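Shown here is a partial selection of chains from the complex, left in place.
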Amino acid sequence: MAMGNGSQAAKRIAILGASGYTGVELLRMLAHHPDAAIVALTADRQAGKEIGTVFPHLLIRDLPRLIEIRDVDWSSVDLVFCCLPHGTTQDVIAGLPKHLRILDLSADFRLADPEVYATWYGHPHRALALQQEAVYGLTEIERHAIANARLVAVPGCYPTGAQLPLVPLVKAAVIDADDIVIDAKSGVTGAGRGLRESSLFAEVSEGINAYGVASHRHMPEIEQGLSRAAARPIKVSFTPHLMPMNRGILSTIYVRYAKGATLMDLRRVLEDAYRDESFVRVLPADAMPATRHVRGSNLCLIGLAQDRLSGRAIVISAIDNLVKGASGQAIQDMNVMLGLDETTGLEQEPLFP
Amino acid sequence: MAMGNGSQAAKRIAILGASGYTGVELLRMLAHHPDAAIVALTADRQAGKEIGTVFPHLLIRDLPRLIEIRDVDWSSVDLVFCCLPHGTTQDVIAGLPKHLRILDLSADFRLADPEVYATWYGHPHRALALQQEAVYGLTEIERHAIANARLVAVPGCYPTGAQLPLVPLVKAAVIDADDIVIDAKSGVTGAGRGLRESSLFAEVSEGINAYGVASHRHMPEIEQGLSRAAARPIKVSFTPHLMPMNRGILSTIYVRYAKGATLMDLRRVLEDAYRDESFVRVLPADAMPATRHVRGSNLCLIGLAQDRLSGRAIVISAIDNLVKGASGQAIQDMNVMLGLDETTGLEQEPLFP
Amino acid sequence: MAMGNGSQAAKRIAILGASGYTGVELLRMLAHHPDAAIVALTADRQAGKEIGTVFPHLLIRDLPRLIEIRDVDWSSVDLVFCCLPHGTTQDVIAGLPKHLRILDLSADFRLADPEVYATWYGHPHRALALQQEAVYGLTEIERHAIANARLVAVPGCYPTGAQLPLVPLVKAAVIDADDIVIDAKSGVTGAGRGLRESSLFAEVSEGINAYGVASHRHMPEIEQGLSRAAARPIKVSFTPHLMPMNRGILSTIYVRYAKGATLMDLRRVLEDAYRDESFVRVLPADAMPATRHVRGSNLCLIGLAQDRLSGRAIVISAIDNLVKGASGQAIQDMNVMLGLDETTGLEQEPLFP
């Protein structure tokens, strides 16, 4: 049973792993998408349930019952959003029929280099051909490749917040790509809906902490993007922090100017890169982004300032980790794949306060 | 200049007091309303500023600059949302041209009885004719009167959460209207954006408290609605509580069955009342509403349970105080006044988490 | 080895189930107790670990390593705090040596009537003799029995917040004991440190909801206390709500005056009952308690007001659920059992903000 918004030509959508936060966020944003009809929702451990028993705020929506992946009728599906855990995703996607176009929100197909993947995930990739085929779904940067892709690896949340400001700066060589320090701060939903002590309210509220210091798996993903931009291997300093809030990533990025460059050059490069974009905005000189200014929207806001240390600048980006950092960007990629206006279904304004 | 969504026939909207939370919430929800074009925003103390300096998340929207009320060109306005403080609102509205249709979000025109108004607000009403003309904007209950109204008094947040479940129950006489206890819990935005110590983060977070015990001004508004429903004077016990969250009102309502009535009767009455409504839903027997299930949406969810004490039931409603409790209901009323589909511009799904 | 505060005569303390929130709260409050030396900490699933790996803020304390219960050397222990889950606690305590004095923070020994226990917990009690022996540890009410008890059942958090104001009122017959509605609101730590979806940050923050409506197991415990006070069976309406905060319970209690009684009578009864108490305070007429005013302390604050409905009053109490609602009251009980000043080790002031 599709949602009521399906036009004749609406693509038939399946969401695999619909019981997590990225799955439910897809449901929120696709609710009024004129070209998407949700025909299948899977959640293996909760198969048989109504989605409204998993997410009570969906009780009043008319959505398909949760089923197991193996019970999906693929002949009635055009496009798949895959919101499964990394590691198992590669096996699931390898088994899907070839007529499907796939947007994968896991980490399985983000790292193009099999060796880098094996190093960071501790085992060889089990779907190497797909890994090579997958297109990296950072929309503003990879738009042309995404248009024709069958399998899109939707970027991680931290890599989205870091790369959107950094890729143009590195590409234009206005900053020293070997001296980039990224201090990132994320809301709790970035850790998913899994049951972990570190995600409990009483362990998160009224406190902050760094985690995965010098070892977070989003680091090689950021480095991959910057290395492409620099056309040589780049490493970064990246430290994620857990914040007592649901949504949002603020990336405070400390950079050194390339020889001769100034803050005006950085600003000009970013403004040129994003002038025609719908979702990325460079703020005026006296403004700095806050995550609450993008909550619930697909926006990425970027601010810049001259640092106190001469020769250095501070670049700050804000995204909603569940939207531009996950499900929103996935839909934006879908729109590109389907030749639709990129903003279709993504018009939600930020919810403030 | 107006927002880009204005069709030829779009109504030209002014928002008076656009720098508060209900004003900015109107801007969020009207952003994609096909029949509304925002042509004027006022904020007397911030006149001359761009709205984006008051609400940075609006930096990227194309909205009119803030002006003083006296500088509005009323000939270019069809409809006014008035988000001014109570007390002064009656003077402002009394001075507006008569061709305007007005949705007032203050408390000034909610109490129809001049004596009740004078008792609770400490001074006689200064626009008695308008007070008599005003229609109470609880959409589901007063829809027909709203359709033809020139001036609509949009209900208070607590009264909306309390009356939606209670008015049908009182009208159907399935509960004892003289023994109603309403324990209401609200997010902080209910207190507005004004600077008060009690709204500071450090005074609100990690704690809860009752306030305005037996003296809150929303009490006579609730009593007015229930008295109309009962066709006799009704008083209620109403205790509001401040919650460490931005949005949402949960009303836990303790009622006694009318003689012979049962929980099934209460359920049937509410289901009958709201079966065809877009925004009010009675939950199934095993579900209870939570404010997070309506956040950012115009929904009102209602749940019911038999109490432990025989002869008593518990009725719980959840709304977003800024949406169904304020700006969303105001737009719903506007849609009724303009003969539009009531859901136009109000399709936002709840934002969870 | 024991903490350094142990005097020669210090009692040797074991904490069973030290890896949960009530266990760690005992460690906080006993840290500077002059008559308590912590000699054993158990946590079966985490045995072998330092407590500092379970609670990093204890990394810098000199505390015994976590062990299994069966590995405790009981000959070196005088007194046990038992912070184990209900259901299994009765078996553990039944197996402890008889020289130990025991403060049990589980629900296992709170309900004196075996039939009531069986009804609410779904199985017969497995340690009936102990159940009869156990003394209910609501310090201010049961002080004399506690002094000589071997086994004390420390009250539940909600029952503490409800009974402290209600027991004197019921005993003095100034309220109608058959018409008591308790609307209680609790912080998340009341649900413990177990991994449940409903305790995740993203499921709790920015929202509230009722739960266990008309079915929460603290209801019969409250009824037991009020029935004793009334010397006849009493039932109550009790609805708990989950709040987006760590600590605190606010109980808003709606009562009807007994014939001839007034608010002044209620105030007088409570002031008389608690005049000489260190931890229970009746607030002046114009003040109402907030949970943030007791955070981290063993206080219970009580406020009263005349209701809008004639013949009715509103009584509000605030406690910290982990202190007066659990570990603090347990230590207060211990002090009574040991003949110490009741406030020993409980001098922590509220942490505000």
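Think of it as A, B and C in the order they're written, each chain with its own count starting at 1.
By our rule, a contact is a pair of C-beta atoms (placed from the backbone, for glycine too) under 8 Å apart; a residue touches a chain by one contact, two chains touch by 3 or more.
Quick caveat: nothing in here was measured; it's all calculated off a predicted structure.
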TODO: If you could, jot down how many copies the complete complex is built from here, 3 of which are displayed.
DONE: 4
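Criterion: only the chains that are shown with their structure count from here on.
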Open item on the list: Rotating chain A so that its CA atoms sit on those of chain C: what angle is that, to a multiple of 5 degrees?
Closed with: 180
TODO: For the chain pair with the highest number of C-beta contact pairs, give its two chain identifiers.
DONE: B-C
Task: Distance from chain B to chain A - Cα centre to Cα centre, in angstrom - done: 36
Open item on the list: Taking the mean of the C-alpha atoms as each chain's centre, how many Å separate chain A from chain C?
Closed with: 45
Task: chain B and chain C, separation of their C-alpha mean positions in angstrom - done: 40
Task: Residues of chain C touching at least two other chains - done: 202-203, 205-206, 244-246
TODO: Using the touch rule from the top, collect the residues of chain C that touch chain B in their complex.
DONE: 178-179, 181, 183, 185, 202-203, 205-211, 213-214, 219, 235-239, 241, 243-248, 250, 252, 254, 288-293, 295, 305-309, 312, 314, 316, 318, 353
Open item on the list: So in the complex, the part of chain C that touches chain A is made up of which residues?
Closed with: 21, 188-189, 193, 195-197, 199-206, 244-246
Open item on the list: Which stretch or stretches of chain B touch chain A in the complex?
Closed with: 21, 24, 27-28, 31-32, 55-57, 59-60, 189, 205-206, 246-247, 281, 283-284, 287, 290, 292-296, 299, 301, 347-353
